Structure formats: C-alpha cells, structure tokens
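Below: one structure in structure tokens.
The complex is shown incomplete by one protein chain, all other protein chains being positioned as in the whole.
Now for subunit A:
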Amino acid sequence: MKQRKNVSYAKYGYIFSLPFIIVFLIFSLYPIFYTAVIGFTDYKGLGVTSWHFLDNPFQNFVTIINNHSFRQALYNTLVIWILNFIPQILMALLLTAWFTSRRNKMRGKGFFKVIFYLPNIITAASIAILFYALFGYPVGPVNSLLVKLGIVDGPVYFLISKISARGIVAFIQFWMWYGYTMIILTSGVLGINPEIYEAAEIDGTTGWQTFIYITIPNLKTILLYVLITSMIGGLNMFDIPKMFMQGGPDNSTLTTSVFIYNQAFSGSYLYNRAAAASMIMFLIIAVLSGVLFYLMRDKSEIELRKEAKRLKKERLMIAKEQEAL
C-alpha cells in the first residue's frame, strides 16, 4: 500500500506528449531549419537535389531585399491589410456597441451574427473566384447592377485597374472577417463586470459615453489580440490574392505569400530565394507573436506574482516602520 502511494506519475506527462513532440520535430521544426539552411544556398531548379552553400552566405537575403517585386509585395500586403483592417475593426466596434447596448435592446442579434459570420466559413478559394466572376467584364453582375442604377454608362473593367483590384481584395477580406471580429468583441463585452455598467448608469452616462469610457478600455487586451492575429493573418494572405488575380494586374495584389509561392513553385523554381523571403517573413511574425505571447501569459500567474510583490513591499514597509519606531 505504501509503495503504491509513492508511484510517480510524472513519466506519463512525457509519454503522452511524445506523439506531439515527435511529429512537431519532424514536420514543423525540421522544415523550418531546412528552410533557413536553403536560404543560404544555391538551391534552385525542379528535381535538383544537390546544393552548395553560397560564398557570400547572405547573398539571397540581399537579393530578396533589393528585389523590386518583393518590396512591392510587402507594400501591397501592408496596404491591403490596412484597407481591410480599419473598416473591419470600426464596423465590428459599431456592431458590438449596438448588440451590447443595455438601453436599446436589439432583436434578432443571434440571426445577424449567424449571417455576418457566414462568409468566414466558406472556402476562400471559391470566394475569390466568385468575386472574379461577379466583377467580370464585360459580362458581370456588378456591372449589370451599376448600369441599371445609372451609376455608370457602360461596363467598367474593374480587374484591369490596380486600385480597384487591390480594393476588391481588401473588401473581400473585410467582408469575410468583420463578423468574426464582432463576435469576439461582443463576447469580450459579456465578460466585463456588469457592476461597472450599473454604476455608470446611476451616474447618468449616455450610451456612447459608456461605450467609449468603459467598454473600450476594458476590451484593450482583446482588441490587441484581434490586431495582432489579424496582422499575422494579413501577412499570410494567400488564397484570395492568388485565386482572384494571381497577384495581378501588374503585381498590384501580389502579397508576400503569393510572392514566395511564385518564386518557388512556378517559373524558375528559385527555392533559395523563396526560402530567404520566408525567413524574412518568419522574423516579422516572430516579433508579432512575441508581443501576443506577452499579452496571453497566464493572467492568474501574473496576478499571483503581483500579489507576492505587494506583500513583499508591505512587509518591507512594516519592517521599516518598526525600525523607525
């Protein structure tokens, strides 16, 4: 009986996480390192399996950073992300304010949430091609609508203009994601202590004051979470720009992910340059996840540490006071 109590179960912690660890090492960590290594080599060409390190190991990185298309891709990614994120967060905040308003209870919130989230669940590749068809020229539903409403005289060739192509990609991203952001924000509001709102109501604040001075400050962490995850997602944007216009017209919707894909898997199979571009992206994402990681540390743990600090301080104060006495 006594022996049984002393059985250590700790080893099962290792045993049960072993499948995860092994698979992670083989399929995630090894490919990341392998990609990093390829970034320093002359590895290119379909079916080629031998490669050598370059005399100047950073050659690929220098080439990529000076590459006009890569710079264009970084710029496009940023522009498309901003064009999608600002309206997305504003729309999500507005809907959150309405859906959580304590004064004006709205009906059909559940229904609207379901409808607004719908585009997010549909295959992005299908959506990109659907929008390609909707904005078609000279035959396309959007053109039909604009002509019928008398907004334009004849069909407009949206897909050939850099500005409209970028705008459409940003719009699709907005359209797919504002519902998601709204649901996350409303669930965040439900987590705020209702007593704060009751106190504000007694003080006679208006609905907007409550939203701006109570809701938004209390949502700070969640807003940051949304911002950073959206940034990382924006950096990886692939399906929509790739399927919508293959990065065109004139590279105007070429994002970093599409750039990497095109470098490595079409045309000249420049694996080494694509790997270097991947590593640059990896660095940016690592910094962003670092920030996110800092935000998501176990909150209870932080509070405990704070509490310990406070106790220590108090004890010091008491000791000091006693000394003074």
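As a working rule, a residue touches a chain if its C-beta (ideal position, glycine included) is under 8 Å from a C-beta of that chain, and two chains touch if they have at least 3 such contacts; residues count from 1.
Everything below uses one rule, namely that contacts and distances are computed from a predicted model.
J.: The complex has one chain missing from view, so what does its UniProt entry call it, picking from "Carbohydrate ABC transporter permease", "Acyl carrier protein", "NADH-quinone oxidoreductase subunit C" or "Hydrogenase/sulfur reductase subunit alpha"?
T.: Going by its UniProt entry, the chain not pictured is "Carbohydrate ABC transporter permease".
J.: Just one of A:54, A:200, A:216 or A:292 touches the chain that is missing; which is it?
T.: A:292
J.: Among A:54, A:134 or A:216, exactly one should touch the missing chain; which is it?
T.: With A:54, A:134 or A:216 as choices, the missing chain is touched by A:134.
J.: In the full complex, which bits of subunit A touch the chain not displayed? Write them out.
T.: Its contact residues with the unshown chain are 9-17, 19-21, 23-24, 27-28, 30-38, 43, 49, 91, 94-95, 98, 101, 103-104, 106, 108, 110, 112-119, 121-127, 129-134, 136, 139-141, 143-145, 148, 175, 179-180, 183-188, 191, 222, 225-226, 229, 232, 235-236, 238-239, 242-243, 257, 260-261, 264-265, 271, 274-275, 278-279, 281-282, 285, 288-289, 292-293, 296.
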